[in-house]
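The complex is shown incomplete by one protein chain, all other protein chains being positioned as in the whole.
Letters A and B mark the chains as written, and numbering starts fresh at 1 in each.
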Amino acid sequence: MKGTFGRLVRIFLSYGVRILSLLLAVSIIAFVLVSASPIDPVQQYLIRLGTTVSPEQRTEIEAYWGVHQPPVQRYLHWLSELLKGNLGESSLYRRPVSDLIRERFLNSLTLMLCAWALSGVIGFFGGCVMGMCRDRLPDRILKRICYILSSVPTFWLGLIFLLVFSVRLKWFPIGFSSPVGVLSESVTLWQKTHHLILPALTLSLMSFSNIALHTRQKLIDVLNSEYVLFARARGENDWTILRRHGLRNILFPALTLQFASFAELFGGSVMAENVFSYPGLGSAVSAAGLNGDLPLLLGITLFSTLFVCVGNLIANLLYGVIDPRVREVGES
Amino acid sequence: MEQKNQPLLEIRDLSVSFRMYDHGLEQTDLKVISHLHLTVFPGEIVAIAGSSGSGKSLLASAILGILPRNATLRGHMRYRGEALTPQRQKQLRGTELALVPQSVAYFDPLMKVGAQADGHRRPKPTERRRQLFSRFGLPDKTEQLYPYQLSGGMARRILVSTALLPGAQLILADEPTPGMSLDQALEALRMFREMADAGKAVILITHDIDLAFEFADRVAVFYAGTTVEIAPASDFKAGPDALRHPYSKALWHALPQNGFQPIEGFQPYAGNLPQGCLFAPRCPCKTAECESKIPPIRKIRGGEVRCYHGT
Partner (left out) sequence: MKKHNRRTRALLLALLTAALLLTIYLLGHLIQENAVTGSFLTARQPPSFAHPFGTDALGRDLLLRTVKGLSVSMTVGSAASVISAVIAVFVGIASAIGSRWVDSLINWVIDLVMGVPHTILIILISFALGRGLKGLLIGIAATHWCSLARLIRGEVLQLRSQQYVAVSRKLGKSSGWILIHHLLPHLVPQFFVGLVLMFPHAILHEASISFLGFGLPPEQSAIGIILSESMRYLSIGMWWSAVLPGATLVLIVLLIDRLGEHLRTILDPSSAQE
């Protein structure tokens, strides 16, 4: 067990360094990209201010934004503030970006966690069914469903759900994670859940096919393996084989894949949150982009990268736990 | 030993073929085993010897009834005088019929070997398994190891113990020796000899012809999916004149200690078998008859041979 622990520490350290280098690179690239934009953040800021601004005020604001400084200096200034924990102020919401991210991330996390768990459980189960019934009717039907689902854009699926469950059946509200006009403290858990179900369902259906098809393939590999042949020779039936060998060998790869797919999850949540007007990071990032809210755009970009990297780190660690034993399966 | 007269396993005219997609995406049937005959008695080791790629391992799968789904099986198999139907195979495998596979790859890599050796049946034979392990000289902590932590010799002994544990009567040992040192191989074969001496029957599937001659009671020479000759092992030791089939003789001559003469030509590909005798294209004494019709099994001097000209 000591070997495993040492390996995990090594993975943690080397991947941690990698995460830092990636975050630094993303911060530079993102900063260059938003600086290159023809969209003028000062202009955007002023437009939203509504009132007429005197030239003096304008110069003051421009100085605040550092428009006249060279880009490198501006970047270094932004970076040093970032390291102090100051992500700037959102021009769109008029609040510190860090507060905004914290609050919105909590909402997004709830949504993503639900979808992640749901797609993981259903996808894994579906994959097992497909693998066990390989090339027979249940497998063919589920496989077809998976292929179709992976061709359906997330946001359209969301629209259809809205149309069916909210507009027609009136089971769920249209938009907003809490009822309009109710203070956020007095929103009950039920109301929150009520607003969460459709977006979570949409998001989970998006990643369902990926995990299901992966699990199917892994299970088929296991069923074709030499050790399952031996298990059959010893009189184990299909069900016993799935229970004793199948689950044991495919659960970890599936979990690893789930953690490694945080990028798709986050991308999907951007779409789902926009369709359902869910107040998470996804709807904030598109609003920031559309309204030229640079601090928010940069902040969320960095944060989403961190989120994805943490997922990858967990996947790598999980892989490190099973690595030596899996290596031999991989070779056969 | 009156039991000796009743065969434990009889196989008559067994053929196994696969439906496959060729590289041109044409569907073809691959006949991997054709018209195979084999009889095994209690208390003996029968070696099935032949070069690799001749479908020997599938014979074990066919006997156990665990062929892949795209395989079709024809012919007759009887176990203890009764037809070996799929239902019966299902009952017998893992109890009376046991496979001893060739390597550690046949263990689930994520399961401790103790639990694997115990198997799935309840009640778990843990006590008896522990006794077996210690008889085989495996340390107590072995049961807590994962397969990748085993040495080749340990894996071999555990694999053998999986056949001994349920008290199997017919043991199918599939290539049990490759990758082992001579000592290890001898040790493994001694284990099978012990089993046979205890009244069980062992089918030893191997391409190591020398070891087969040495340890088996009878040797079945396997060529292109069928047994061309079944003879007492002593005949193989005696030399080519004691053998009946031209392929067996050629095989004997090809052994390093007998001159190392290779046989001309190649074993036919399973998708493209000759019409008559499978060995005819390479046979020095073939006639027109050999090329048109498959020769029947003939009994000559206490052995069986599938050849028109065998003597």
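Rule of thumb we're sticking to: a contact is a pair of C-beta atoms (placed from the backbone, for glycine too) under 8 Å apart; a residue touches a chain by one contact, two chains touch by 3 or more.
As the structure is a prediction and not an experimental result, all values here were calculated from the model.
Visitor: Going by the contact rule already stated, which one of A:Leu8, A:Val42 or A:Leu159 would touch the omitted chain in the full complex?
Guide: A:Leu159
Visitor: Among A:Thr215, A:Asn249 or A:Thr305, which one touches the chain that has been omitted from the display?
Guide: The single option touching the absent chain is A:Thr305.
Visitor: May I ask you to list the residues on chain A that touch the chain which is not drawn?
Guide: For chain A, the residues touching the absent chain are 18, 21-22, 25-26, 29-30, 32-34, 36-39, 147-148, 151-156, 159-160, 162-163, 167, 174, 263-264, 266-267, 270-271, 274-275, 285-286, 289-290, 297, 300-301, 304-305, 308-309, 312.
The rule is short, and it goes like this: only the chains that are shown with their structure count from here on.
Visitor: Express in whole angstrom the distance between the two chain centres, defined as the mean CA positions of chain A and chain B.
Guide: Centre separation, chain A to chain B: 54 Å.
Visitor: State the interface residues of chain B toward chain A in the complex, per the touch definition above.
Guide: 60-61, 64, 66, 90, 93-95, 98-99, 101, 103-111, 119-121, 146-148, 162
Visitor: Mind listing the chain A positions that touch chain B in their complex?
Guide: 226-227, 229-237, 240, 244-245, 248-249, 322, 324-329, 332
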